[in-house]
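Dumping the structure here so I can ask a few things about it.
The complex appears here without one of its protein chains, the remainder shown in place.
Let's turn to subunit A:
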Amino acid sequence: MSEMQNTTETITTISGADAFVKSLLAEGVDTIFGYPGGANMPIYDALYHYEAEGTIKHVMGRHEQGAIHAAQGYARASGKVGVLLATSGPGATNIITGVADAMMDSTPLVCITGQVAYNLIGTDAFQETDITGISMPVTKWNYQITEADDIAEVLAKAFFIARSGRPGPVLIDITKNAQFQEVEFSYKPCQMINSYIPKPKLDQDKVAQAVEMIKAAEKPFVIWGQGVILSGAEKELESFLDQSNIPSASTLLGLSAIPSDHPTYVGMVGMHGNYAPNMLTNSCDLLIAIGMRFDDRVTGNTQTYAKQAKVLHIELDAAEIDKNIATDLAVHADAKEALQALIPAMEKNAYTDWYQEFNELLKEEKAEVIQPECQPEGDGLTMAQVVDQIAETFDRNAIIVSDVGQHQMKAARYSAFKQSRSHITSGGLGTMGFCLPAAIGAKIACPEREVVAIIGDGGYQMTVQELGILLEHPVAVKIVVLNNEFLGMVRQWQELFFDNRYSSTPLKNPNFVKLAEAYGVRASSINQQDQLQDALTDLRDSQEATFLECMVVKQENVFPMIPSGATVTDIRLK
């Protein structure tokens, strides 16, 4: 800085809007997602020349919800903070679903909304909405900037909060006057906030106790969650499992943290997870939960969940400890640091009989569910078969993005992974319409990787307009719609719990091939098993965005299933 040098030097000022863009650049942001409008026009005006010179890429959604899901996909695929820009009023309210989704799934986002000028606030001005009030319960932090002077400092804080600790969405509302106002710009990244402890200090006593617990256990069982990915602890988890040989399962959001063919991996837990890890949750003598939060879709009835076991919970967020499941020992720490401390003390144990229990149950699931689904009789396609073949065709190495419903559960069950951050889905909020834009965002983040979107015919139509992004940013995302002409997951519940009354779940669909083609996307549709392999090979080899509709068996169910609120051992195979 040159403040000492020449005091007569004229101070150069820039507009708040320009200061805003420069702040993003200072944070290393090169891609943002958004949609313009009256209250953020000065920012869009400032972006104009940065975009032209190529320092920043702006990806325009076709609806703000699409734009924010794209930012979420970008963040989850890359591990970077996703940045979203929207205008005031309807622009701002349109992002709320994405903000809530990011809050539930701990996705680092900085969302910036324009706001009417400060002097108009509280007057019910045109497109004035109290977005800091509305977003408060679904943001990790939010703030309204009314003076250009605050832009750099508040944005630095926003990025720090979004990505540190347990990540989450931050919303910054900037009034229009602040965007116009002239300001002297200087940027200092935020390193700490007095009242905020992103990472607790690892307690070595707790580590020692954990080691003792693990050594004493005869049937230990690991369930890991997305916390492992968020803390970058994938290698540590793998080596912890290699060293200890403890059977391990993933939650829905933990998938892909370690390769699916890891010798200790016994499958996914949860409502539609695998049979063995769900059943044996109630047989283990030590449950080691790592970076997961005992969601009700994992535990079923908490009164009967793992009662026989000691529970060791390694968790960064203190509010998650003892929230749903009482622990015998909590290690309040970052997963990476905790695992690093545990690894040297691990001793390999064969757990031969214990693994045998998993294998027996896996055999049952294979015979009852997996085999019949993946190699079905007749000509018709099943969802499982399509997903399984996608995994094979893409060498188990694509980023799989899914929407919400039956196809989501099949995608989670039958995909296989080689590297981390390869499974992106809306877990906590279960947002239909998430997949298409999130997949586009993921592909923009990771152009060198294959990205396959697996979507239901219902959810696809919630954000199908985001195909429009591909007109401006023609990334080669691969889109697979599993069309059962039903809101399948709801229909399944109607079949099982509402006496087959299919109230508002059959779908009359448009011609999806023509619809994709209208957006310039190569498209085809298949309905027979013998068409599948060629169609998928074509999908893989295509160098451009490509759409494939698979007409699948209409009234298939997802099994295994733990009925809502039932005990994990009440899991049904049919």
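Criterion: a contact is a pair of C-beta atoms (placed from the backbone, for glycine too) under 8 Å apart; a residue touches a chain by one contact, two chains touch by 3 or more; residues count from 1.
The rule is short, and it goes like this: contacts and distances are computed from a predicted model.
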| item | value |
| --- | --- |
| Per UniProt, the name of the complex member that is left out, chosen from "Alpha-ketoacid dehydrogenase subunit beta", "(2Fe-2S)-binding protein", "Acetolactate synthase small subunit" or "Ferredoxin--NADP+ reductase" | "Acetolactate synthase small subunit" |
| Per the touch definition above, residue among A:Leu25, A:Ile193 or A:Leu471 touching the missing chain | A:Ile193 |
| Sole contact to the chain not displayed, among A:Pro137, A:Pro344 or A:Gly378 | A:Pro137 |
| Hidden partner chain, residues of subunit A it touches | 132-133, 136-137, 140-144, 161, 192-201, 317-319, 321-323 |
